[in-house]
Structures are given as structure tokens and as C-alpha cells.
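Apart from one protein chain that is not included, each protein chain of the complex appears where it belongs.
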Amino acid sequence: MNILVCVKRVPLTGGKINLTPDEQAIQTRHLGFTISPHEECGAEEAIRLVEQHGGSSTVLTLGPPEAEEQLRDMMAIGIDRGIHLLTDGTEWDPQATAAAIVEAIRGDEQAYDLILFGNESADAGNYQVAIRVAHALGLPCVNGIKAISVDGDRVRCEQEVAGGRDVYVVAVPAVVTVKEGINLPRYPSVPGRLRAKRKPVAVSTPARPESRLEMVRLVLPEGSSKQAEVLGRGAEAAPSVVQVLQEIGVV
Amino acid sequence: MILVFVEDPTDELSQQAVAFARGMEEEIEAVTIDEGAEYAPATWARTLVARIEQRSPSAVMAPGTDRGNEVLAHVGAMLGQPMAANCVSVTPGDPASVLRVRWGGSLLEEAAVHGAPLLLSTAAHVVAAGPIGDVETLPVTADASELDQMVRVVERVPATTAGVSLTDADVVVSGGRGVGSAEGFAVIEELAELLGGAVGCSRAVTSAGWRPHSDQVGQTGTKISPEIYIACGISGATQHMAGCKGAKRLLAINPDGEASIFASADYAVIGDLHEVVPAISAEIRRARGG
Partner (left out) sequence: MLIAAVVLAAALAVSATLFATRVRYLLALLRSAAPVRRDGDVPRRVRNEATIVLGQRKLLQRFGPGLIHAFIFWGFLVLAPTILIAFIGVVDKHSTLPWLGHQGWFAFLVDLFAVLVLVGVLAALWIRKVQRPERFKGSHLGEADFILALIATIATTLLLWQACRIALGLNEWPASSAPASDLLSHLFARDGATRVLERVFVWAHVITILTFLAYLPRSKHLHIASAAFNVWYGRTGPGGRLEPLRFDDPDVPEEEIRFGAGTAADLTWKQMLDTFSCTECGRCQDACPAFATGKILSPKLLVMGLRDQVFADGGAIVRGRRGEGPGEGAAGAGAGGGTAALDLAALVPGAVPEESVWDCVTCGACVQACPVSIEHVDHIIDLRRHLVMVESSFPAEAEPMLRDVERGSNPWGRAQSERADWAADLGVRVLEPGDPAPEYLYWVGCATSFDDRARRTAESTAKLLRKAGVDFAILGPREACTGDPARRMGNEYVFQAFAEQNVATLNEAGVTKIIANCPHCFNTLGNEYPDFGGDYEVIHHSELLSQLVREGRLAPQRSEGLSITYHDSCYLARHNDVLAPPRELVAAVGEPVEMERSGKQTFCCGAGGAHMWMEERAGAINSERVREAAATGAQTLAVACPFCAVMLDDGVQGAGEDLRVVDVATLLVESIEGA
């Protein structure tokens, strides 16, 4: 089966987020970059499904030239080829992102049985790109999945809910968004990394449409600096802690 | 008029969404989908779209839950309109402006929404839940296409794990890197059991293989809202804090007085969890007279 995984390059924030002076972006000068955790699990799932059922996998990203690093990372753990939709680094809103992805899929010589996304991206968290892509392509979309199994042309998907799991069964081709925890992504081998350097990446530069959900500026939430009441140091603090717990009513 | 999609009238987050809408000082109409209908996101969205076309609301709101966001995103795709997920506040206008959550809550975005109706889901725990008032139950629409109906719940698998669930627990005791090993969680489990709570952990712990992902609290794990969250040996990375923002109170136990978690904590104990946590457990037993 042919599987497409869509990923996004995001910074690795630490304990505190700092903004650029113009409030248009996070200050990433000393930050490393990675892929949203849900999406990394999506790539791992794609690789496992191809290992099980044969076929090939593709990783796609809409992002700046540096995002090639993320494509190569996914190819290092086993994805076969990459698609890089180049941007200049500015944000694209969910509708624009979905439209660019749809165009790339339509223009691709390969037909995909499964298109995997993360449930939401780590940074913008818009929760909608996959759904919009599915609508544009006339495909069913299942969200927030923690287990996938394929049987012939049917995909069985499990979603965690209170009290258990809800199960969906859809026919391929389908769009599925996954959540971290569906698997544990493998650690890349060095031969894998070296091979990844030579795997093909198709690069194109889609035209950026007008933003419908237009970011005006970024703002740090208030109250991000509380003054914690220090109950004590070490084991001596235990009585004070228990007092607090009693006041709350949990002891 | 604001149309509010209520995922579950008994759920706190749906109640918060209604309260959020009420704060807009417009007429509101709260709807939910037929309880008997199995969940089918596109079908439910189509049902809402039918009501939207009927009633032409200025805005459509939903709780920022997994399903609330999912259904609303389908609505946005069906209508070809932008959708702003997890909003903290709204300023009506042309275009409307929202303040919405990024990075699980560690950052906010001010965005202009160029679309109508204004589609937005409400961020959790921004507005207190109020009485939900009247909620109309809509039957599933007959307009749902074959494609719409393809994605629906066909089976429910009951949970195999016993014990308190993270999402329901009043008390969650979590361990991070500082715990040091899988066995080290014994003291955390002990305290959680004494308090009738659940055990959580940070992403570093699941990556290290010490606890399953189902215990992970964080932006890509479970988002919890207990009465008190006790974070042991957790430094306070933003992706973890995104998971516990809903906690009413946060007690942080960490040997590093400068750890960033203390900036979000209500109570602090500076010390090693391997000393502090057993001491708390012992003190609880003593207080209970045993």
C-alpha cells in the first residue's frame, strides 16, 4: 500500500517561550527543531504498515528550506521518498496549508491508500488541516487514532475515549490522523541516515493564497509567573504538604 | 445569534462553551446531536450545517475537545470557512478577532478571522462552567452523504486497565526524569494510592520506557484537570505544562529551586522526591492514625 505522511517542522521549546521583538514569531535563535510528536508517530506507523503489507511511503512537508532536515530524518527511519512544498518561512493558515497539500497530492503520480497526519501540530494546534484535505479529495477522515490495522482494503482505527476505545472501519483510500502513543518511533540507524541523504525529494514552491485565519501577533499568556508558596525543604516539608492536602479535602 | 454545539450537556467543557457564548451578549441557541446516534463526525457536522443554513448565526461555537474540534473542522470544510480552534476570547468585528491557544497554552495568538459565520471552539478552563440551560437535541440529518456516513463508530472496546483514570482523577501524582527508573515510581504509586489518585508522568519518562504512554501528561498526552496535581522531579517544559493547565492547584517537588515549573506552581517543596514523597506518604498514614 502507498502511504503519505504529512509533517511539520516545529521548534523545541524549553521551559519558557520567548518572542521576537515584532511579536510575529518565537525566538528560535538557540532552539533545536523537530517534528510534532503526533506526526513522528504517524511516520513510524506508515513505515510499519508498509513493512507489514508492502508498498511505499512518502513524507510531505510545507515549510522553509530548513525543513528538509525533518524530511531526511523521516527518511532515515525508513520513509522512501519526500515531497517538500517550499515556503519562505512565514506562516500558512490551515486552509492554505490544506490546499497546497491537496494540489501536491493531485499532481503526484502516485495514488495514496492512506494519508496520515498528526492529530494537531505542536505549535499552531489548529486541528483541521487533515479534515480539509479529506473533504477536498472526497475521502473519509478518522481522527485521533491510537491503533491502526489494515485488512485488505479496509482500515480499522481505534480512538481512545472515556471508558475504552471507539472503533471505526473505513475503506481505503482514507485520511487518518494519529496521536502519540500509537507506537514508539524507532531510533534511526546511521546506514539509514546515509541512505536518506540520497533518497528523492520532489521540491515545488506553491503560491501562497490570502490568509483566512490571519495571525496578527503572538502574545505570552499572563500569569505565567506565579509566586509559589514554599512549603519547606526536603522531607521536613511533609507535614505542611499534608496540611494543604487536608484543606483541599483529598486526605 | 450564536449557535453553540454541545458535545455532552453533562460535560464540564461543553458547559464552559455555553457560558463562553453567553458572555458574548447575543442570543444563543444550544444544540446537541441525538444521544442515540453513534458518533459520526461528518454526519454530525452536516446536521449542524443544515441548522446553520436555516438559522444563519453570526457565530458557531463548540467546546475545544477532540470531538468538538473535529466536528467544527468538518463544518468549516463543508462551508469553506475558516475555523479558529481553542479560543480564549473573541472580539466581534469585520473581521472578527480571536485570541487562541498555541503550544497547548504556553503561547497565545491574536488572529483575524476572515469568514462568516465565525467558527470557533473554546479553550478549556478559560470560562467557568455555568448552568447549561436549554439544549435542543437535533436528530441526525437526512442530508448526510454516503461519504459523510462512512466514518462512524462501529464498535466500543471497553477499557482493560482498572483504577482511577487520569482524566477523572481528583489527584494526580506525576513523576519526571528525576524519578530515575521504572522501579523509582513505586513511591509515586504509593502516594497516588493513598490519595485515591492516578499516576502520571512526563514525556521523558515514556521515551525512556519507564511508563506507558497512557500515563503521559502533556500536550501530546493526556490533558488533566484534577483538584491538585503533584509534579515530582519534573522540570516544567512547556509541552508538559500544556497537559496540566487544567489543574486547580499545582504542587511541585524538585531539588532545583530554579526549575521553571515553580513559576507555574501554587505550592513548592525544594528537595529530592525520593525523600519527600515517602515522607508525605508516611505523614498521611500518621494523620490517619495508622
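We call the chains A and B, going by the order they appear; numbering starts again at 1 in every chain.
Here is the rule we go by: a contact is a pair of C-beta atoms (placed from the backbone, for glycine too) under 8 Å apart; a residue touches a chain by one contact, two chains touch by 3 or more.
Not measured: the values here are computed from a predicted model.
S.K.: Going by the contact rule already stated, which one of B:5, B:20, B:185 or B:210 would touch the omitted chain in the full complex?
M.R.: B:210
S.K.: From the list A:188, A:221 or A:239, pick the residue that touches the absent chain.
M.R.: Looking across A:188, A:221 or A:239, the contact with the absent chain belongs to A:188.
S.K.: In terms of residues, what is the contact footprint of the unshown chain on chain A?
M.R.: Chain A touches the missing chain through residues 12-16, 18, 27, 29-34, 186-191, 193-195.
S.K.: For chain B, which residues lie in contact with the unshown chain of the complex?
M.R.: Looking at chain B, the ones touching the missing chain are residues 177, 180-181, 204, 207-210, 235, 237, 255-259, 272, 274-275.
Everything that follows uses one rule, which is that only the chains that are shown with their structure count from here on.
S.K.: Just the number, please: Cα centre separation of chain A and chain B in whole Å.
M.R.: Whole-Å distance between the two chain centres: 18.
S.K.: In the complex formed with chain B, which residues of chain A make contact?
M.R.: Where chain A meets chain B, its residues are 13-17, 26, 36-38, 93-95, 119-120, 122-128, 131-132, 134-136, 138-144, 158, 162-171, 179-181, 184, 210-221, 224-226, 228-239, 241-242, 244-246, 248-251.
S.K.: In their shared complex, at which residues does chain B touch chain A?
M.R.: Touching chain A: residues 39, 41-42, 66, 69-70, 73-74, 76-78, 81-86, 95, 97, 99, 101-115, 121, 147, 150-159, 165, 167-168, 170-171, 195-197, 203, 206, 209, 213-214, 216, 219-221, 227-228, 235-239, 249, 251-252, 259-272, 275-276, 278-280, 282-284, 287-288 of chain B.
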